[in-house]
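The complex appears here minus one protein chain, its other protein chains still in place.
To keep things simple, chains are lettered A, B and C as they appear, and every chain counts its residues starting from 1.
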Amino acid sequence: MQELINRAKSLLESGEVSRVLGWRKGETDWDVEPAFFNSAEELSEFIYNGFCGANLSKYMIEASKLEGKTLVFLKPCDTYSFNQLCKEHRVDREKAYIIGVGCKGKLKIENIDAAGILEVRGAGYPDASEILTVKTLYGDREVSYKSAMLERCHVCKGKEHMVYDERMGESADTSDADRFAEVAKIEAMSPEEKFAFFQSELSKCIRCNACRNVCPACSCRKCVFDSTKFDSAQKANTTSFEEKMFHIIRAFHVAGRCTDCGECSRVCPQGIPLHLFNRKFIKDINALYGDYQAGADTDSKGPLTDFRLDDCEPSIVTKRG
Amino acid sequence: MQKIGVFVCHCGSNIAATVDVKKVVEMALLEQGVVHAEDYPYMCSEAGQSRIAAAIAEKGLTGIVVCSCSPRMHEATFRKAAERAGLNPYMVEIANIREHCSWIHKDMAEATEKATILMRAAVAKVHLNAPLQAGESMVTKRALVIGGGIAGIQTAIDIADAGYKVDIVEKTPSIGGRMSQLDKTFPTLDCSACILTPKMVEAAAHENITIHTYSEVEKVSGFVGNFTVDIRKKARYVDIAKCTGCGVCQEKCPSKKIPNEFNRGLNNRSAIYTPFAQAIPNVPVIDTTACIKFKTGKCGVCEKVCQAGAINYKQQDEIITENYGAIVVATGFDTIKLDQYGEYAYGQSKDVITSLELERVMNAAGPTKGHLERLSDGKAPKEIVFIQCVGSRCSDDRGKPYCSKICCMYTAKHAMLIRDKYPDTNVTVFYIDVRTPGKNFDEFYRRAVEDYGVNYIKGQVGKVIPQPDGSLLVQGVDLLDQKQILKKADMVVLATAIEPNTDVRKIATMLTASIDTNNFLTEAHPKLRPVESPTAGVFLSGVCQGPKDIPETVAQAGAAAVKVIGLLAKDKLKTNPCTAQSDELLCNGCSQCANVCPYGAITYETKLINDHGIREDRRVAVVNSALCQGCGACTVTCPSGAMDLKGFSNRQILAEVDAICR
Amino acid sequence: MLKIKKCDLAALFARISENNDLYLPVKTAGKTNFAAWDETADVDLDTLKTVKSPKDAFFPQSENLYTCNKQDGKTSITPEKLREEPFVLFGIRACDVRAIDVLDRVFLSDPVDSYYAARREHGIIVSYACHAPETSCFCKVFGIDAAAPEGDVVTWMVNGELYWDAKTEKGALLTAQIRDLLTDGDAAVVETEQAAIRAIVEKLPNSSLSLDGWGAEAAKTRFDSPVWEQLYKPCLACGTCTFVCPTCQCYDIKDYNTGSGVQRYRCWDSCMYSDFTMMAHGNNRTSQMQRFRQRFLHKLAYYPANNDGMFSCVGCGRCVDKCPSHLNIVKVIKAFEKEGV
Partner (left out) sequence: MPINHEEFRPTIVAFCCNWCSYAGADLAGSSRLAYPADVKIIRVPCSCRVNPMFILRAFEKGADGVILCGCHPGDCHYSTGNYYARRRMTLLFSMLDYLGVENGRTRVEWVSAAEGVKFSETMNSFVEKVRSLGPNVRLGDLRCKN
């Protein structure tokens, strides 16, 4: 971590960058917030540990409007989002100095699932310790690092950064699950089971918009669900229809653009597995139109702004059973 | 708030017999914003239209719903009527209660209920309509004709005679097309070349016509009145300006074993060649696939013998870009390939030939100098069998489902010519039907039968079997006499189906013109707009639109020319106002809309935006309304809803949905 | 002091629901929230904090106000029926009970919100002590005792038995309905448990948070502080903090077109949203910093100014747990403490 701070300081001092976008430490190990640092002094609060799950790419939209370059730390999976935003002209590559920072899997405090946590030891150095030591008001306990990881890290896209100016730190591919297994499991259900499953998940939705607002693909200046232009403004899920409407349309709007960064599922206060929507589209796109990874590059045509003459017909949905 | 008038048409009894029009009027008056509703027997009549005008004047209507026939029928009529009464024409919506309601439903209550719902949807839409103004675009006063056959030549001459510039793009080395390969023409039996070549010369000499032979259309952009076309002028390796057309190069060329396309491969030509003697321009091209100089680097005979110094091996393809106001497609046809018709022994026996090959055999400039002889042994045939409908009117996928239209007549022509010139040669024709509609056509066919003794047999040929003695055994049926026929023949001629040139699909795609399942270009309306493509500014001439003979082709060519002249005579065109429009406050500048625009109508610019007090430079989409055709692909791609389509806006369509579902 | 065995709770709930609608923490798809009870409900009293606070019971996230219908050209207006049947809110924690007090001061002061008032009148609050307070809790800061919640009935779970203590007339009436299921309990047992709870509360990292400088005067002294500009930066402008908050009470009123008419409904709004209090001329808060500041000054300055110094935060810590960017009211309070302004 100190190397990251030192490098950031030297880039700030040399004037190559005007500010640093990273993570700031808070009250506890897991209390980590995305933050801009404008000086070497401020960087004393910089932190990089296992709880730095937040994808900083989206903050680069605002940073691109500022004078000078912004040094941004991107984990391998964050770089896909950055590329996608570049492709859509939402961030300016020239305004970013990207340090591709190593990542060995990020943690979710809810997964540690212990009341009264005071401290989590081992979160900073996943390599050194495969076991997290958790100190709580009600006694200490141990949790394996893997079991505390974010869902997305179990289906890690790999340790390569898609875009960077320099790289620091080691990465590890933490995938240990089939990315589409959950989707396939639902697909195999009967319509009644599918309906019941999503009904119970979506009925929890409080329409806080955290999934939307954190999503790098949901970068609209004004979302259709906030806009009166489309007759679609909604502030609450008054009926179960509105829960579905919001999540279907949100997933559709990011279809072919979603990099599967998993931020939506990370931030949902109700723990709704929102990635199941996006990943369904990704699975369909891969199966029907050929493998596609949004954000792997900045110039390919997205699957929904492209076509083949011999694309399958929509009736494939019925024929698939 | 709109003040809406609803006008329910009886269409005589077409609507009123099934829909209770009075009830629809009554229901309309309950709708929000509807201040006037009435019914009338014929809304589209003068009297009906003046009722609309009167209501607009009296009630101060701001929007109109006409419940009548399909908008495809009378939307324009009612829009004009509204405009005459001082209302913006785009404040009119049609509820289609005839085609979509009264004509398909029998139960009056049910049809009335549906008509009411359709009326409500139209009223809901009109509430959100906004006056639209058609834009204007300039017209480039120059036309492009793709294809230099008789269709293209005639169209070009007619346009040029009206005083407009025309370019002909022909992919082969000479204009003339299929007709130049024909020997005689039915039903007059005049020589094809004698009537075609003067036309070719006229086109070549016309001050308003520029001919690009050995050239192909590479790229088309733009829209009616303003097309930009890239034309690839393929390298001839012969300088057109210097060549005198003396022909010495062709005589001296050592590479002489190349199948002669003009003679359908029945004889050979040299590597440097002009396709036929009367070619225009009379300038040869070098076939680089056959030329020894190009293949080995050694030879150069043509360069040495050319007195004019016209040979230039270093010539390159050249791309020229031209602007046109109108484009005419005249890409013509070819005969289908007979690979799948093994039963006729085509390809197995040299004496089984297609009718087009027979044209070349009969032609004095053809491979046999016009002598009717077997291509296998040069003997004069004594028994000739013609087989009709080879690949035409075919129900399986080997051939074409349509009638090729010209075969009955040219077969009668061939039969008659042979019987006339070689009276001791017997001619038998197997046919399914003899189709001879047309001026002097049936008389012509009857002359073949009655005066020339051609033997017509109604029935199909199952098989042609080459015999060891070189003759052909034809197995067929006579449907009238209900018997099998085995006939020995010296020559079999196949009336092969015709199909549009294979290039047409590529060209249609470039022009965004639609094509039918048989690759014929689709007309804007099969009856009323037969020479226009649905794509504005693109016109159809000749067989590319459907099978036709020479007089029909020439007639259509002239008709297409008149449409082009009508277009070019205008200085400006009114553009469709139902185009996409981007709300720059909502636009993310993400470029997704531009990716799906088929017309390249969307560009981006960075401009200072004042978004409720936040002032910043933003990249926003800008729609060129002259290029936009209003498909709406962009509107769905836009996640924020910034892109919307005038006349079919998100809210308008949603209002219709709501009205239908309520 | 009465009690009932934990294993008999199902019978208790069944009995309560004979005469009252019963709402209590129910686990659905892995998360616990207040929901209506039925035999199949997975009742969860162990989870300390429901994701959403129980304020829905009195102030639902979305509620219809009245319906306009148009038929045959005639328009009719039907107001939504006010709550008339009693209901029991069971298992509500000390902080959330206090939060109802916060809401009361808004909705029950003039002009009285009749929809809210009807629910308050018919709602019976059975609170439940916090036996295992968590890191993010800081109710003590606001004078709330996690060991002794307010409410019509207060309950504790000690050694597999639920202790039941009716505090109000409403509570006594409810107790009468179920009296035969309860046995007498020893208050001393509860007192021992309370002492244990209070000992843990003392150890919570935020129990000694200082509220110095907050209150009505903060509206003047802290409005223009440069600290806000730093604090708000990571804010995603989502509504998580406001929607999980037990005291946030802002709502929007909207119309829904049902096809045959219009339903006028209200739903929670969030001051974090860019279209919050949107008016014809635009929005009076144009930046996220302003919106962020509004939320915290409302909790810590504007509300106290109008309510005798009472803060409209109860220290439940939901925002501390749920903010996607780890921003929260504790950080705000501490940031100003650090700056000393």
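To be clear about the criterion, a contact is a pair of C-beta atoms (placed from the backbone, for glycine too) under 8 Å apart; a residue touches a chain by one contact, two chains touch by 3 or more.
Here the structure is a predicted model, which is why all the values come from computation and not from measurement.
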Visible chains that the absent chain touches, using the contact criterion stated earlier: A, B, C
Of B:Gln2, B:Ser68 or B:Asn96, the residue in touch with the unshown chain: B:Asn96
Hidden partner chain, touching residue among B:Ile292, B:Leu585 or B:Cys631: B:Cys631
Contact set of subunit B toward the excluded chain (per top definition): 70-73, 96, 98-101, 103-107, 110-111, 113-114, 117-118, 121, 509, 512, 514-516, 522, 534-535, 578, 596, 598, 629-633, 635-637, 645, 648, 650, 653-654, 656-658, 660-662
In subunit C, positions touching the absent partner: 256, 258-260, 263
Subunit A residues touching the omitted chain (full complex): 183, 186-187, 189, 191-199, 224, 230, 232, 238-242, 244-245, 248-249, 251-252, 255, 277, 280-281, 284-285, 288-289, 303-309, 311-318
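One rule holds for everything that comes next: only the chains that are shown with their structure count from here on.
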Starting at subunit B, fewest touch steps before arriving at subunit C: 1
Chain whose Cα mean lies nearest the overall Cα mean: A
A-B or A-C - the one linked by more C-beta pairs in contact: A-C
Whole-Å separation of chain centres (CA-atom averages), subunit B against subunit C: 71
Rounded Å distance between subunit A and subunit B, as computed from the means of their C-alpha atoms: 52
Multi-chain contact residues (two or more partners), subunit B: none
Contacts with two or more other chains, residues of subunit A listed in rising order: 222
Residue ranges of subunit C touching subunit A (in the complex, touch as defined): 28-31, 33, 48, 51-52, 61-62, 132-135, 200, 203-206, 233-234, 236-240, 242-244, 252, 254, 256, 265, 267-270, 273-275, 322, 324-327, 330-331, 334
Of subunit B, residues touching subunit A in the complex: 583, 585-592, 595-596, 604, 611, 616, 619, 637, 639-641, 644, 650-651, 654
Parts of subunit B lying in touch with subunit C, wherever the complex brings them together: 29-30, 612-614, 658, 661-662
